[in-house]
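The complex appears here without one of its protein chains, the remainder shown in place.
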Amino acid sequence: MLALAAVVCGGLALFQFAATSGGTPTARSGGSAPLGPSASSAAGQAPALLERGRSLFVTSCAACHGINAQGIHGRGPSLHGVGASAADFYLQTGRMPLPSPRVQPQRTKPAFPQPQIRALVAYVASFGGASIPVVRPAQGSLPEGQNLFALNCAGCHTIQGQGGIVTGAIVPSLDRSTPTQVAEAIRVGPYVMPRFGEGELSNAQIDSIARYVRSTQHPEDRGGWGIGRIGPIPEGMVAWLLAAASLLLIARLIGERTSDRNGDRGVSGSERSGGSERPSGSGGAA
Amino acid sequence: MVGGRLVSAIAPRSRTRDPVSFVDERLGAGRGLKFLMSYVFPDHWSFLLGEIALYTFIVLIASGTFLALFFDPSTRELTYQGAYGPLHGAQVSAAYASALRLSFDVKGGLLARQVHHWAALLFVAAITLHLLRIVFTGAFRKPRELNYLVGVTLLALAILEGFAGYSLPDDLLSGMGLAIAWGVAMSLPLVGGPFATALWGGRFPGADVFESRLYIAHVFLIPAILAALIAAHLAMIMIQRHSQFPGPGRREDNVVGTPLWPGYALRSLGLFVVVAAVLVLMGGLIQINPVWLWGPYHVYVGTNGAQPDWYLGWLIGALRLMPNLEIHVFGHTIVPNPFFGGALFPGIVFALLYALPWLDRRFISKDYRRHDLLQRPRDNPRRTAFAASVLSGVAIVFAAGSVDRLFYQFGFGYEGAVWFFRGAFLLVPALVFWLTKRICNELSRERAHPLRDWDGELVVRNERGGFDAR
Partner (left out) sequence: MIRRAWKAVVALVLWRMGALRRKPSPLEEDPSERTVGAPAWAEWLVLALLATTPLLAACVVALVVLEPDTQLLGLAGGALLGLLAAALLVAGRWLVPQETEVEKRPALRDPAQVEEVERDLGAGAEGITRRRLLVGAAGAAGAGLTAAVAIPVVALGPGLEEQLRRTPWHSGRALVDEEGTPILAADVREGSFLTAFPEHADEEDLGSPVVVVRVDPATLNLPPQRRAWAPEGLLAYSKICTHAACAISLYRSPLSQSTQARGPALVCPCHYSTFDVLNGGGVEFGPAGRPLPQLPLSIDARGALRAAGQMSGPVGPSWWGDAS
């Protein structure tokens, strides 16, 4: 049961690494102007916020990303052009700052309180790039989301968003991802995840995917205890550790009438001569 | 039980005699009934493992019959409009839609589905445990070789039957499983291509008839063979009588135990109902194979962490561990890669299982005589060590089947873990052979201890000042 519990509770969200190489902006361009909840674009941010972000950046991020976020080869990529979207994703999911540039970033508690994150995001956004996407899961369609998720996401994240592996990296579980983080990850493509532009997945389609991801966080476990919803591995464990083990126990209880008695040596076998049916002090002794 | 008294015989009352004589006068069944009722079952818990498998099979037939009333084995595409909202409007096959209908619309349908699936997992588990008991106690020896062969065949068929059932609902996992089955079928030497295309009615995912072929195999062909072989299995046991462990009064030429009637029949019937109770409880309370969460299958989708049911875990493990060897000669493939893990490895394991009685008498025990007394594992260190080493090899490959989940849970690198398991597969069986043999020898040496098997009596003083023998 311990092993089972390990599987069931294993919601270790291990994940992606920040590194959008400087060139193309990753999120949407042009027309459908996104309305960021916190930082829509670098312009128009209060200078105080930017200044706070810069000083935080210098103390917490510049060791890898460079003093002006221009990147340091072999340590951390340039953040010019990655936008508020990437910065918000990495900071809100606690993936940055990273203990070492070589390890895969994984989801943890955010390292900074919300005001500091806002300041850092504003500072990174000042180098250009996409703003935080706006997601409306309520407007998405669940069947469409299921279909798109199966086609584009399930290969790595499993169809229920439970996380998995790819050769060389761990794929995080989506059990704590907010709709905004889902959209950010799709547009940014953190660590080894592919990224999807608007030509590949429209904003409406992302709404549907976000809705589907949310549905996997509140699944319809009609069948009872969901045992992790990763399919046959926990099912096999339950079959062996619960069904087979309990039946073995019952077999042990009812299976041995004669030899049970044999063990407690109530009447030693050698005492008796070979009569056929004779009364015996302790029932079924043999 | 204390103070039980002796009754020589219970006179049959007329109420029971009437139906018995009715049957006897028409079928001459009296003799058979007498034989059956006084058939002696030696008492040992491990003799119940096969019974658990038998009773699970009955639960499978019962729940499967219910499912068959509602399942539609067709890959006809339709738009899903049933009770499960998240898939409304999705293009699914009729088979998948009817699996959803069973889970959401049919009264008790989900319970039946889950009971059936848990029973399938338990069926193979019980057969496996039963087989281990047979192997480690030498119960396959003369005169039981034929029955042993039937038993091994039952295991193989049970695995096949389980896989067919897993593949029927046409959900994402079953589709991926069938794709791998196609790959393995294609890899068979000489006949692979024609065999696979004939079976599937064309290239994977195959013609529409494939689903109905699978269905007929699952609900009729394989169960019928299973039932016939189970009958033969039981008949052969009754002809030869049960084997038994050595013990007081237990010799090669007798059977000591409980007669079928009345005690054993009630206990065995009780075991059947216990099996059913456990399965119904699990079917009601623990979710298994939630096909609505997996979604429908298309050849162009896949999910991470896709796994077969546990009893095929050793095959996915073998497929994953196999290095990317594929034999090509003059631009033609001779041995495709899935052959090694998907056909050769299980082929070798089953060949070893089938050959075990003959390997044992020729090389391991060097004993051609008839044996009706079982051996404890330590009594035959060579056999125990051999069986344990083969088992450990299979277990390692089995564990390797879930290396991706190990990676996910504990962070071992996948590629490193694959290499680790490859090495373990080569080393551990040898180590297990050596270790098991040593433990067995040690245990039988311990038998020679002067106080071991001491048959004296311990006399102790009681409170009343007298002496009691313990």
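Lettered A and B in written order, each chain numbered from 1.
We take it that a residue touches a chain if its C-beta (ideal position, glycine included) is under 8 Å from a C-beta of that chain, and two chains touch if they have at least 3 such contacts.
Note that the structure is a prediction, hence the values are computed from the model and not measured.
Taking the full assembly into account, the omitted chain touches A, B.
Of the listed residues B:G85, B:G270 or B:G411, the one in contact with the hidden chain in the full complex is B:G270.
Of the candidate positions B:L285, B:A355 or B:L427, contact with the hidden chain is made by B:L285.
In the complete assembly, the contact with the undisplayed chain comes from B:V191, out of B:V191, B:V209 or B:A355.
When you scan B:G257, B:G295 or B:P357 for touch with the missing chain, the hit is B:G257. Think of the hidden chain as still there; on chain A it touches residues 17, 19-21, 24, 71, 73-77, 101-102, 147, 151-152, 154-156, 164-169, 189-197, 199-200, 222-224, 254, 257-259, 262-263, 265, 268-270, 272-280, 283-286. Residues of chain B that touch the chain left out of view are 1, 3-7, 10, 38-40, 107-108, 110-111, 114, 143, 176, 179-180, 182-184, 186-198, 202-205, 239-241, 245-259, 262-271, 273-274, 276-278, 280-285, 298-306, 316, 319-320, 322-326, 328, 331-338, 341-342, 370, 372, 378, 404, 414-415, 439, 442-443, 446, 453, 455.
Going forward, only the chains that are shown with their structure count from here on.
Between chain A and chain B, the centres computed from C-alpha atoms are 35 Å apart. Of all residues in chain A, those touching chain B in their complex are 6-7, 10, 12, 14, 142-143, 146-147, 150-151, 154-160, 162-168, 170-171, 212, 215-216, 219-227, 229-233, 235-236, 238-240, 242-244, 246-248, 250-259, 262, 265, 268-270, 274, 277-284, 286.
Contacts from chain B toward chain A in the complex involve residues 1-2, 4-6, 8, 43-49, 52, 84-90, 103-104, 110, 114, 117-118, 121-122, 125-126, 129, 172-173, 245, 247-249, 256-258, 263, 267, 270-271, 274-275, 278-279, 282, 284-290, 292-295, 298, 300-310, 313, 402, 404-405, 407-409, 411, 414-415, 455, 457, 470.
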